[in-house]
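The complex appears here without one of its protein chains, the remainder shown in place.
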Amino acid sequence: MNKRVLVIGGGIGGVQAGLDLAGMGIKVTLVEEKPNIGGRMAQLDKTFPTNDCSTCILSPKLLELASSPDVDIYTCASVEGIVKTEDGFVARIKKRARFVDEKKCTACGLCAQKCPVKVPDPFNKNITMSKCIRIPYAQAVPAVYMIDREHCLRLLEGKCGVCEKVCPAGAIDYEQQDEIKELSVGAVIVATGAEEFTPRIRPEYGYGIYENVVTSIEYERFLSASGPTNGHIVRPSDQKEPKRVAFIQCVGSRDVASGELGYCSSFCCMQATKDAVVTCEHGPNIRSTIFYIDIRAYGKDFDRFVDRAKTEHGVEYKRSRISGIIESPDTKNLVVRYITPDGALKDEEFDLVVLSVGLRMPDGLGGLLEGIGVKLDAYGFCRSGAFSPGDTGVDGVYVCGTVTGPMDIPETVVSASAAASLAARGLVSPDREPLGKAADRKEPDTSGSPIAVGVVVCRCGTNIASVVDVPSVVEYAASIPNVTFSEELLYACSQDSIRHIINKIREHGLNRVVVASCSPRTHEALFQKGLEQAGLNKYLLQMTNIRDQCSWVHRDTPDRATEKAKELVRMAVGKARHLTPLHERYSDVKKDCLVIGGGLAGMMAALDVADNGFVVHLIEQESFLGGNLLKIKSLLTGEDVASAVERIVKRVLEHPKIELFLNTDIAGIEGYVGNFTTKLLTGDRETSVEHGAVIVATGAREHVTESYGYRTDPYVVTGREFETILEKKNPLLKYVKRIAMIQCVDSREGERNYCSRVCCSQAVKNILRLKERYPEKTVYVLYRDMRTYGLREPYYTAARETGALFLRYDASRKPVVEKIEQGSFIIDVFDKILQETVRLPVQLLVLGVGIDPLDTNDRVAKMLKVPLTQDGFFSEAHVKLRPVDFSTEGVFVCGMAHGPKHTDESIAQALAAAARALTILTRDRIRSQAYSASVDEALCTGCGTCAEVCAYGAIEIDKEKARVNELLCKGCGTCTAACFSGAIDLSGFTNKQIVKEFEELFI
Amino acid sequence: MSFGEKTVLGKDELFRILKSISEGCEIIGPVMEDGKPYFRPVEGVEDVAWDFDTTVNGIKEFFFPRRSVLYEQTNDGIRPFDPETDKKRIVLFSRPCDARALTITDRLFMGENQDRVYGALRANTVVVGLSCEKAGPHCFCLSVGGSPFGTEGMDVSITAVGDDEYVLDMVTDRGKAFFGNRGRKADSKRLQEFETLKKRAEESVERTMRIPKDLPSAFESDYWKEVSAACLKCGVCTYLCPTCHCFDIVDEGFYRVRCWDTCSFDTFSRMASGEDPRKDKYMRYRQRVYHKFSYYKENFGVYGCVGCGRCTKHCPVKTDIVEIVSSVDEKGMP
Amino acid sequence: MIGKIREAAKRMLDDGTVRLFLGYGKNGLGDTVPVFLKHKEDVEALYWDETCRYNLTRYLTDRDVICLEEGPVGVIVKGCDQKSLKVLISEKQVERDEIRIVGVVCSGMKDDNEEILSKCGTCDSWNPDETFCDIVIGQTVERKIEEDEYSDVEEVEALDPAQREKLWGKYFDRCLRCYACRNVCPLCYCKECILEQNDPEWVPPSASKENNFYFHIIRAYHLTGRCTDCGECERACPVGIPLRTINRKMIKAVKDGFDFVAGKDPEARSPLTRFRRDDREDFIT
Partner (left out) sequence: MEKKLKIVGFLCNWCSYAGADLAGVSRFQYPADIRVIRVPCSGRVNPLFILKCFQEGADGVLVSGCHPGDCHYQEGNYYTRRRMMMLKDLFCFFGIDKRRFHISWVSASEGKKWADVVTAVVEDVGAALRGSEKQ
């Protein structure tokens, strides 16, 4: 079997899939059309609902992928065709010429400075101009320039050639040709994403006609601190800050009229909320208004985010469909015409209008996929069955991200991890080359020898040398105590320079190296490798940044830049003197996995881990498997649940690698990533299992309500009970003529201020099933927002078409139910359109009650040292990019333990959690960070302050002393600054090293 | 004991004289700060208090400063750092115990090896003493060889004799040179009055310390553990003590600095290896007592104590050295 | 009252509930001193009056005197001392079951001039917490608690920066670095104070005004969110530095910033080991 996986698409989905596969020891080739990876997320300013900086959280992942030895990244490349072979596939990959040598380019940017051709900048949505040779954005990975072949004078007309002349690295290559490569792979993951809807085909919104109508992605660029306006919001017509900004939702989505786009794009409500909040944060005088149909804040903590937008930031939400936008020609302001809830037509003026554009599938992907037998749906999405997310129907080809339907970032990340676990099957090898061979290599012991610091000052072509007087810095460096060697290099990072440095280390017996050049963030690993090759511990390197943070930013004061460079070198030497060799720690991995919970998510996660060849201990409190799913008959999309559950349970029971513990409780969990011991209690019998990872799939339960007379009247039922009534053709149905479904019972307010995500779809499903059989029955749906997001929207449309009546109510004016007698109720509900209370006589009340977290979560959370949300669900490590990880390493979450979700979402999460667990289980040993906290026991008072502030549970107080688990420590150092006694320190950034670094400044 | 003849003058005249002789000098004298008396450098004689209880600090810190720079690292190498010795200083109204303390620390700092800084400061400073009319509640100077009317360590002694008159006693040549011949010769009535006041002052010393004859025998006694239990190991007693003189030498940037240190502190006797021969609290407290009442006497012939009582008065937990030393014979012998 | 205290101490020492009892006694000069009793016969040495100002909880972490592991220790606490004890428990320096707490009702301590201490006027805990102490001795005192206005702190805050620097400069010039303030503090229990470490050295040991400035900042910072205003440091200071004003500045800052008061709850940790996502941001550049 070919052990390489091809990942098509370098957005966050492809990147995550690549990282997970590489983490399992599988080779990956990632193909991206654009010159850089990162996709649309790189264009975003912030991410909801936490307003995290998008670049900040994305960049580390991109760098991690790019630096993985198991991953080849082809940018400017596309997959032209895929052919199925006996043991996999052969892909034809076209690599388009960049005309810049990736190996030589140092991203110094001189070429772009001098390039005379200005072209609109596609990364900034053509808002600003860029050069014909460019890098999409500053943190782009790979950091390599590219010539725009459509505009380059040299390529088109043979003129110019300026970039070649100025490039100090000789990286420009006008002769570079497009290449076709054939690649054999074992599996393919399609993560090509979707594209934004172009609002030009909705002329009534004036996009492309009126200057001050922009799309949401364009607006993201305005908001971005690194965008065209450096984060200042200005409107295009006059570059002035707008005072009134309107966001118009569902542009290109939920657009039944145009037929094609009858689905909801899922993320736009929250994106608009986030952008509106960020807009309001720009100044007290900016007002944001969102025009919407339903606010679909169905995700974790989304409702709270919307509430904060309203109450803390004053964002206005207006429920209305926009009939048109007209520009006032003199002011270029925009008049938005809309229908108010009471049916009146209203005009309101805005300075800027943002169109929340949805997603659509690009044309052309179909060819590639259909070529290998993958079928697409009517919208062009590659949809999988509810019980097989990520599946394409073709073995070895998997999909993730928005190719499968609209979704937000965490769902994309989940689906990517899920696809990785599917693609990994059969490729994971148990006898994987152990990590850390390098660490076994003998390093000479330099501890006794006198400190000999070598200082290398990089000219970076002219990047540093044109501002900083490099020779004088070198001379100065030579005068610093302990510096026994110093010199300048044209490009310290070039291959021959590294070889040169290695020679000098040996020749001069250097035992510390200071490189004064660019940013350690991008180049430290490179120089560290050089030290290793020279036989030195790589942590004896100290870099100082005299380019990005000196020559480039003090261009006008070269003398002061030179002086600063000297001081920076001196400071670096000051720290370097006190550097000590560091070593990563290793710990053996126990190969088994513990899965807590035998519901759908737990079973799927267990199966996936077991299918990959690892033993799973599956723990279930009850005497049976299946959890909540046993109470559901069918899915909205039509799948028969009972048979699916039966199939899954059978597979679990028969799986040779799954050890099942029914009627079993967890008495205690000890240990850390790779090395857990769990005590199980089955009745009175105590057993203990050892395992390397934990997956929490404990699920959730239906909320038990006391509202609307539930439990006191058999004619008041929950949505799920109604489903059973329908399924069993309960005689009650004969009697009942008029049914009211009340949504959001006890939800989205007070202490349960969250959306249970599934109840709207459940109502729609029930309506469709009911009306199928009893079209004559009257159904009222009393709702607050219908949240049939994504591809569930067409079912909502269908439900409306059955004649069911949808009446919206406000949380402040809830429906009032008057019980006449058993099976006869009058509901008073305030109708916003009629502006009056209507009275609905009904015979059956169906309550959408939502989902509650388990009371036992708290206990499990404490045992695993993982946090819960304020609602009581498990809290993942990062809502966007680590959706199934906990901050405690080696522990993962999936299914409704994480929050309410649909069947397909639970399964996707289960597969994702399995993939994440496999990144640990596939290793023989796991490696700690070299930078780790350590405790001086003579000073430690055991007060526990360090443990209190550790986000990773890496510190325990044992016998009145703090003890650091180096495998869990991430090296942030927060504990060291909390300790009063100076008893805990961080290797690589010790108190002494840092003090000695800045002290040099004052000598 | 006294050197020349005693003279008498009125307060106004004395004030004028002090003012004129201190012209151009740095003046150190007792002043009230936040209700408590301290010795401080002052602008002029008019700032000095004439009637004050035992000051919080003694005059030790003007000869053995809390921080003195010994050397400076310069571009041209290491340079000894000397106090400004060309400037004359005058200490006004040192109490007899504090002045006497100088004679005790002189034995260490100006013995075989003269200390550069201490020596210079001693050399350029005239000490004008003021006798105590009445002892304070913590005083026990008589027990250790001092007296409220003592003149040891002074260059000139001044004693108030009532009716705003003062008796001047030129204790040293330097004092005489500094003061010149001032006042009228004290007549026998005055001298008798002086002796009466002296007797009265000595009688006002209420406390007596009985110093054991054989302190070394009590060394291993558990007594020290008991009496030091409440000790906080702070530096109040030693830093306020006019005779305690321990120091540390540290580098501060370009300067090599001598600063006070004390046997009470945890780090005082700790070796580079981490070993500490006096690791327990009682050992440190015992060290303090033994240094004063055994070792110093052995080495320099005097007790390292002048009986000022500051250590007891200011101790945050009222550890009473008088009671502790006096009870050794009774409770402390093994 | 003293009878009951002696009785309680005697009982505890007699039946072995405690192996050591910390209380107040008198020295030969009649000054109040801390006493450490091992035998029931010694309890006559115990005294109780308005000069029992010491916070005896300081000794619970004094390893030269007490090894809590060796057996339970009895200690007399006033309401104010009890706050320090709660912090010590929360910071794992003392385990509740290692000690027997004899709470004594206090109606205000007096200074050497027979004036009631300023900290006692605004004290909200003249009556020790009965749920926390093993026994409480004395009649519950009913009194109106004066609202603490932090006027001492506000007086300083009303000065401009240069005046403040001058004010503190005056005090810190006096500071001898005798560390009485630190050593008397029940919460300064570090095995080796950061000020004594010299690799790196944080503040030079010499007592110059500048060095003392940083010493006092460190002292105040390390007590931030922990100090219960027992006032021992100010009492111990031989040169009259108004240390309580500094501590109280931080008590006020912690109260205003984090709505936290130290010493209320033996489970509560310093607010510097906690955070709120919406903590104040007005000081951010």
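Order of writing sets the labels: A, B and C. Residues in every chain begin at 1.
Heads up, the rule we're going with is that a contact is a pair of C-beta atoms (placed from the backbone, for glycine too) under 8 Å apart; a residue touches a chain by one contact, two chains touch by 3 or more.
All of these numbers come straight from a predicted model, not from anything done at the bench.
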Chains shown that the absent chain touches, full complex: A, C
Identified contact with the non-displayed chain, of A:Tyr263, A:Phe302, A:Trp552 or A:Phe661: A:Trp552
Hidden-chain contact residue, picked from the options C:Ile2, C:Leu117, C:Ile135 or C:Val156: C:Val156
Residue touching the undisplayed chain, where the options are A:Arg96, A:Arg459, A:Lys564 or A:Arg792: A:Lys564
Absent chain, residues of subunit C that touch it: 156-157, 159, 161-169, 194, 200, 202-203, 210-211, 213-214, 216-218, 220-221, 224-225, 246, 249-250, 253-254, 257-258, 271-277, 279-281, 283-285
Positions on subunit A where the hidden chain makes contact: 45, 50-57, 59-60, 107, 109, 138-139, 224-226, 230-231, 519-522, 545, 547-550, 552-557, 560-561, 563-564, 567-568, 571, 877-878, 887, 931, 949, 951, 970-974, 976-978, 986, 989, 991, 994-995, 997-999, 1001-1002
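As a convention for this text, only the chains that are shown with their structure count from here on.
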Result of counting contacting C-beta pairs for B-C and A-C, higher pair: B-C
Geometric centre distance via CA averages, subunit C-subunit A, whole Å: 49
Residues of subunit A whose C-beta touches two or more other chains: 938
Sites on subunit C at which at least two other chains make contact: 192
Footprint of subunit C on subunit B - complex, ascending: 33-36, 38, 56-57, 66-67, 137-138, 229-230, 232-236, 238-240, 248, 250, 252, 257, 259-262, 265-267, 280-282, 312, 314, 316-320, 322-323
Complex contact set, residues of subunit C against subunit B: 27-29, 31-36, 54, 58-59, 62, 64-65, 174, 176-180, 182-184, 192, 196, 204-208, 211, 232, 235-236, 238-240
Of subunit C, residues touching subunit A in the complex: 91-93, 189-194, 197, 199-200, 222, 269-270, 272-274
